[in-house]
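Sharing a structure below in structure tokens format, with a few things to ask.
Every protein chain except one is present and positioned as in the full complex.
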Amino acid sequence: MRFGCELRGDPDTRIERVATLGNASPGSIAFLANPRYRAQLADTRASAVVLSQAAAEECRTAMLVSQNPYATYARIAAILHPLSAAKPGIDPSAAVAADARVDPTAQIGVFAAIGPEVSIGARSVVGPHCVLGAKVVIADDVRLVARVTLGEGVRIGARSVLHPGAVIGADGFGFAPDGGRWVKVPQLGSVRIGPDVEVGANTTVDCGAIEDTVIEEGVKLDNQIQIGHNVRIGAHTVIAGCTGISGSTTIGSRCMIGGMVGIAGHIRIADDVVITACSAVSHSITRPGVYSGTLPVEAARLWRRLVAHFKRGVSVGARLRALERAVGVPSAQDEDHD
Amino acid sequence: MRFGCELRGDPDTRIERVATLGNASPGSIAFLANPRYRAQLADTRASAVVLSQAAAEECRTAMLVSQNPYATYARIAAILHPLSAAKPGIDPSAAVAADARVDPTAQIGVFAAIGPEVSIGARSVVGPHCVLGAKVVIADDVRLVARVTLGEGVRIGARSVLHPGAVIGADGFGFAPDGGRWVKVPQLGSVRIGPDVEVGANTTVDCGAIEDTVIEEGVKLDNQIQIGHNVRIGAHTVIAGCTGISGSTTIGSRCMIGGMVGIAGHIRIADDVVITACSAVSHSITRPGVYSGTLPVEAARLWRRLVAHFKRGVSVGARLRALERAVGVPSAQDEDHD
Partner (left out) sequence: MRFGCELRGDPDTRIERVATLGNASPGSIAFLANPRYRAQLADTRASAVVLSQAAAEECRTAMLVSQNPYATYARIAAILHPLSAAKPGIDPSAAVAADARVDPTAQIGVFAAIGPEVSIGARSVVGPHCVLGAKVVIADDVRLVARVTLGEGVRIGARSVLHPGAVIGADGFGFAPDGGRWVKVPQLGSVRIGPDVEVGANTTVDCGAIEDTVIEEGVKLDNQIQIGHNVRIGAHTVIAGCTGISGSTTIGSRCMIGGMVGIAGHIRIADDVVITACSAVSHSITRPGVYSGTLPVEAARLWRRLVAHFKRGVSVGARLRALERAVGVPSAQDEDHD
């Protein structure tokens, strides 16, 4: 089978579209990857389901048994529901600099503004309202969906997708304190984005101060992420929405960073690090592994007591020491000295 | 009275505009809703004040005594300072697909880009620089203030207001891991936004992966909120700025969610839940009530000691147990086993 999985059931089952297990109708294919939804297998009206060997015996429809049902589903969905290809040509409303080089197979949308010395590769789509500064370089098969802004000299690798509102290459946040005022530090670098990168809606990636900010191959950035100047993000790292990374920090390859994580500047995160959502990272992480700083909500009444207790925390050490002295119990090795 | 409140003072008082209590001048009407500002009542130069019965005796001006002064003020302000109505017609600079249906009473602003098969209702305003993908449906009396981006098939209910930079219907963040790389999962759903919804500046609502992301009637979203694919937000819920909601989570009706809250994916928040600002929600909340996870700042010196104590926390349990054993005091029922 072309998807490297095993078909069980009628090989002539006709599939026309994808659906969720819960709302499928005949002619559709669904998938089961998250065990949370396993109970829906019994009642689904899908004509076929992509699932793992472990779930196969509960399935009564035709099925594609895969070692990676989610990836198999993704490939099938892309075939059943293909993206429309670039429609070659430049919309007459677009403003394209005379010396920009636009591949004849590329599509330039309405009101796109394309600066001098820009280069746009084959089959790439520059959607409506995109703004490309001077010397931007777009490789082949790139999709700037709409209203993407690229600053001077930004480079986008092949097959990358940038969503509306993304701003790549705005000035980094560099100001030198000087007698109670702030002197702007010129931001002279640009941004290099590798191939197969995805950049979410309203995500911002600042240009470097001197050298470039770098997003390596295969990185996936969700919406509303902020990436400071001279950050480097290693290949195939994924970052969820609303996360912010301060300047000059290096993130390793194959990391998974949750949403709303704050990462300090000038630090290093090793390869293969996982950080849970809503965490604060203030120091370098040198070893692969899962890291967390998430304090989940409680009922507010209990939470207030917990916070009060936390804020009295430093007195607990003193009370323990007093008790230990009185009782003659030796203090723990990591006794606190607060 | 048309606002359902009681007028005290000269019924011929002439009111031309609104003002704050502190900076009012004659001819203006002010309001008192937040008790924080009650002291300003004594000195206000407003010609009239909207306030509650409880505050009425401190007021020396004409007054409108209301059970809900803030709502009463809101209605009066809307009459004194009405929004300009839609100016019917399509700006000649706009790019409107030939088969888009634009109600003759709707207004289409400069450089708006309106895709094929779009439908725009009566008296709706599509402001400057808006981008509407194919098959978008805009009901009556909608206001897309400016530079709003709507992806394919997005539906906006009557009287909803979307502010600049909002991106509705960008791809959800769906990638399947596969041998160290990420396979994009096609995002095939869209977004349905109900009537009377407000969407703040630079807020993003992703399209669903298969089915639609849904924002129900009367929901109010502040600026820079991120809503993942297949989220559902119940009617009349309000969410403050910078909050992020991960994919496939369902939020109940009439919730109030503070700013910068992070909410995990695939969970459920019940109706009538209040979550305080800067909280992290990692599990479902099944009962109405107030929930919190906010740790307020302290002076940094104290904070460092608190954090140090917190991070030694696991040793406290051991020390308590040692003491309890030594003293012969029984451990508490919820003894920890760390």
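Read from first to last, the chains carry the letters A and B; within each, the first residue is number 1.
Criterion: a residue touches a chain if its C-beta (ideal position, glycine included) is under 8 Å from a C-beta of that chain, and two chains touch if they have at least 3 such contacts.
What you are looking at is a predicted structure, and each value in this text was computed from that prediction instead of being measured.
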Report summary line: From A:G4, A:G289 or A:P330, the answer for touching the chain not displayed is A:G289
Query raised in the report: Which residue among B:C5, B:V18 or B:I227 touches the omitted chain?
Result: B:V18
Query - Option touching the unshown chain, where B:G115, B:G200, B:G228 or B:G252 are the choices - result: B:G200
**Report entry** Contact footprint on chain A, counting only the chain that is left out
**Finding:** 95, 111, 113, 129, 131, 133, 147, 149, 151, 165, 167, 170-171, 173-178, 180-186, 188, 202, 204, 206, 210-211, 224, 226, 228, 242, 244, 246, 260, 262, 264, 266, 274-276, 279-283, 285, 289-296, 298, 302, 305-306, 308-310, 312, 315-316, 318-320, 322-323, 326-327
Report summary line: Listed in rising order, the chain B residues that touch the chain left out are 18-20, 23, 33-34, 36, 68, 70-71, 73-75, 77-78, 81, 83, 91, 93, 109-111, 127-129, 145-147, 161, 163-165, 196, 198, 200-202, 218, 220, 222-224, 236, 238, 240-242, 254, 259-260, 277-278, 294-301, 303-304, 307, 310-311, 313-314, 316-317, 320, 323-324, 327-329, 331-332, 334, 336, 338
